[in-house]
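The structure under discussion is supplied below as structure tokens; questions concerning it will follow.
In this view, the complex is presented without one of its protein chains, the others remaining in place.
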Amino acid sequence: MKLGTKSLFVGAVLGALGIATVGPAAAAVSDETAYVFNTFSFLVSGFLVMWMAAGFAMLESGLVRTKNTATICLKNITLYSTAGIMYYLIGYGLMYTDVSGYIGSLAGAFYNPSEAELALLGADEATDEMVAEVVGNGYSVASDWFFQMVFVATAASIVSGTVAERIKFWPFIIFTVILTGIIYPIQGSWTWGGGWLAEMGFSDFAGSTIVHSVGGWAALVGAILLGPRKGKYAADGSVNPIPGANLPLATLGTFILWLGWFGFNGGSVLALGSAADATWMAIVYTNTNLAAAGGVVAAVILTQIMYGKIDLTMALNGAIAGLVSITAGPDLTNHFMSIIVGAIGGVLVVLAVPLLDKLKIDDVVGAISAHLVAGIWGTLAVAIFGGADFVVQVIGIVAVGAFTVIASLVVWLILKVSIGIRADEEAEVDGLDKSELGLEAYPEFGSGSQRI
Amino acid sequence: MKLGTKSLFVGAVLGALGIATVGPAAAAVSDETAYVFNTFSFLVSGFLVMWMAAGFAMLESGLVRTKNTATICLKNITLYSTAGIMYYLIGYGLMYTDVSGYIGSLAGAFYNPSEAELALLGADEATDEMVAEVVGNGYSVASDWFFQMVFVATAASIVSGTVAERIKFWPFIIFTVILTGIIYPIQGSWTWGGGWLAEMGFSDFAGSTIVHSVGGWAALVGAILLGPRKGKYAADGSVNPIPGANLPLATLGTFILWLGWFGFNGGSVLALGSAADATWMAIVYTNTNLAAAGGVVAAVILTQIMYGKIDLTMALNGAIAGLVSITAGPDLTNHFMSIIVGAIGGVLVVLAVPLLDKLKIDDVVGAISAHLVAGIWGTLAVAIFGGADFVVQVIGIVAVGAFTVIASLVVWLILKVSIGIRADEEAEVDGLDKSELGLEAYPEFGSGSQRI
Partner (left out) sequence: MKLGTKSLFVGAVLGALGIATVGPAAAAVSDETAYVFNTFSFLVSGFLVMWMAAGFAMLESGLVRTKNTATICLKNITLYSTAGIMYYLIGYGLMYTDVSGYIGSLAGAFYNPSEAELALLGADEATDEMVAEVVGNGYSVASDWFFQMVFVATAASIVSGTVAERIKFWPFIIFTVILTGIIYPIQGSWTWGGGWLAEMGFSDFAGSTIVHSVGGWAALVGAILLGPRKGKYAADGSVNPIPGANLPLATLGTFILWLGWFGFNGGSVLALGSAADATWMAIVYTNTNLAAAGGVVAAVILTQIMYGKIDLTMALNGAIAGLVSITAGPDLTNHFMSIIVGAIGGVLVVLAVPLLDKLKIDDVVGAISAHLVAGIWGTLAVAIFGGADFVVQVIGIVAVGAFTVIASLVVWLILKVSIGIRADEEAEVDGLDKSELGLEAYPEFGSGSQRI
């Protein structure tokens, strides 16, 4: 279970077991009612996070050039599908079943309903014992699987934006298979699976580090190994901006992410079966919105000051950075601090994007800045504003980062030397849509005007 | 009520009547709490399915040419509106009120809150008897109406994509009036209204046959009567691909459909008032997602093998086919089987699209392949994987298909010989946007480049 809310959750389970009940029967939430609330919360929050897959698809579709647009759409729907299947086949088990400290077990692979659930569902008449056994788990197993699955898909979505416009389709999908089936679940088991980082007290409520930085690290390694897009950096070191083809779609994608984030952070309360749970969830929604708003406003003001003009894409990345920043600690009880946390995230993204360009690391959509940089900041912010241990937070950031970088590097390198990861030069110039898909995303829209 | 979950639901109603309670009072879901859960589940699931109307609008907007884009938008918002009004005026009654076996009654037309509900809502102080009478129904009448209404709109949305780019606006809307007010409700009454197919044991949890195949059959008849778009099939029998104008929008539409499908299938559990109900809903969400993922992956791999390139539109149709395939039986308790069911759906759509082209049946968006073919498969899959009677499933498929084909044929033919259904040649060449709407969907985007 995710750490930040563990105590709440233990309470719910104890309640379900009849060990402790809150308040007199007439006033409290019954155990079975809490089970329904908890399960439904996972489903509603889960469908919001699933919707973020569409958000990434639209954001990336808007920020690549027309000649690579259909390919990025295909990558996004395929990676979401792949993530779900891999997390079913092995990932969920490695992350949550019999976690020994550093890794879970394949005993949890091919997850299915629990025996108690099957007995209850298959019974002509449910006995009290059947109901009590199912209810004792606090929520349905499938609802937890669904909610955890959409998180791993988010991590994979982050990668696709950074490496767009030059990576070949199949190597990217193979990387996604390993990322979602093995890399993400292993490091996830360290904290949310109850492993060594959880025992140390590492605090990452909804995944600034565990989801967003992991995606960002994997993207960073991929971007470095791939190299920049042709024409992005001139020989004299100057940066050639390559504008996105469809900014309203990028804006739509950002709004979708913002909406989905209420499920991402709110659902990570992991329970809705008591007044305390519901209150926590409402606090998380409020902080999530304020941090995103802070990120936008900070990015808009800063770009106005720095450049004299306001870059829409920076405002969008400001929103995302604000959201990532609050993700490690959206349970602040001083809401004003959420604005500050998000605003610092917005500032960081405005500074990080040109910095990466100076390092000639070509990140098509700014995902490394918005997810990795802001993810690190958000994880540290829990120590600054939320009372977590600063050293432990740093240990968590470094450990997860080191593992993800090394594991990603191995996978990317194997792919590079075997089937190759980069499209050949002609394919890149013509666009991946033509070379890999044999079609155009916008066949009627001024195809002669592509600039680079 | 929908059949697959009838037994669950009966339990909830019995509970509400005080005939049976699950577990001791302190642990169980109270009757009124179950009423709130059931009603809220219909509303949340219903708004997700309503959102599918936007999904169809975007999918179809992306797959037609620019010159017909505004028209397809207009058709989609008008058909959704028409469906809601017609289902209110007569459809709901014909489907669910006093079903005699083959048809319901107009006594349920102009549906309004029940007398018990009006008494409760109008009372200064609700008596225990008032509450008990309302709660005894299990859910609010309006929530059920809302949930059922969005299903009929889905059936109508399926038709619009197939017959796009050549059908005139008003005949299409008139067909929608009949489809949503009469044809869909009558066949719906046979199963979900408790009619003859329900008595025989026909099993179609959320409507692979009742919603998706019905839309597909009506679309098939329309496509045959309309004939193909000008230039689609050459005299020598070769097929001229007519690419969609905006593939990111088509991708967005597919993600919207995927999201909405959680409401479509999950809400079809028809109850959320017990641990068993919530567990079923979570199982349905999980299977729905895995089947869609299976459909995508199967379609992507198969197109790579068959054509050496990956067609994005096939991946999108693979997702839809996977979703349609699992719709008749999303309550499988072996989740792995859902991947298989969806993957077979994905394979079928990849094979069916070129087959229809060989038959010179011009389906602009592939809806017949994705909704009718996969709908038939999904209905049979319930016999193969879910224990339904194979013969009964075939009888249901054939009966619903025959009725829908004949009824649609009569309506389409009457429209054809009276006001005509096909736009004249000049209008088709110029595009329906110009001829029927007098405007352009993208007036500033390279209007000179339309190919056909």
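Going by the order they are written in, the chains are A and B; count residues from 1 in each one.
Operating definition for what follows: a residue touches a chain if its C-beta (ideal position, glycine included) is under 8 Å from a C-beta of that chain, and two chains touch if they have at least 3 such contacts.
All values derive from a computational prediction rather than experimental measurement.
Undergrad: From the listed residues A:134, A:316 or A:432, report the one that touches the chain absent from this view.
TA: Among A:134, A:316 or A:432, only A:316 touches the chain that is not shown.
Undergrad: Out of B:249, B:368 or B:383, which touches the unshown chain?
TA: B:249
Undergrad: Among B:88, B:385 or B:403, choose the residue that contacts the chain missing from this document, as touch is defined above.
TA: Of all options in B:88, B:385 or B:403, contact with the hidden chain holds for B:88.
Undergrad: State which residues belonging to chain A touch the missing partner chain.
TA: 22-30, 33, 37, 41, 44, 48, 65-66, 243-248, 251-252, 254-256, 258-259, 262, 266, 272-283, 285-286, 289-290, 292-294, 296-297, 300, 307, 309-313, 315-316, 319, 333-336, 339, 442, 445-446, 449-451
Undergrad: Hey, which chain B residues sit against the chain that's not shown?
TA: 18, 21, 25, 30-33, 35-36, 39-40, 42-44, 46-47, 50-51, 53-54, 57-58, 61-62, 69-71, 73-74, 76-78, 80-82, 84-85, 88, 110-113, 117-118, 120-121, 126, 128, 131-132, 134-135, 140-143, 145-146, 149, 169, 246, 249, 252, 436-447
Please note the rule applied: only the chains that are shown with their structure count from here on.
Undergrad: With chain centres defined as C-alpha means, what is the inter-centre distance between chain A and chain B in Å?
TA: Distance between chain centres, rounded to whole Å: 31 Å.
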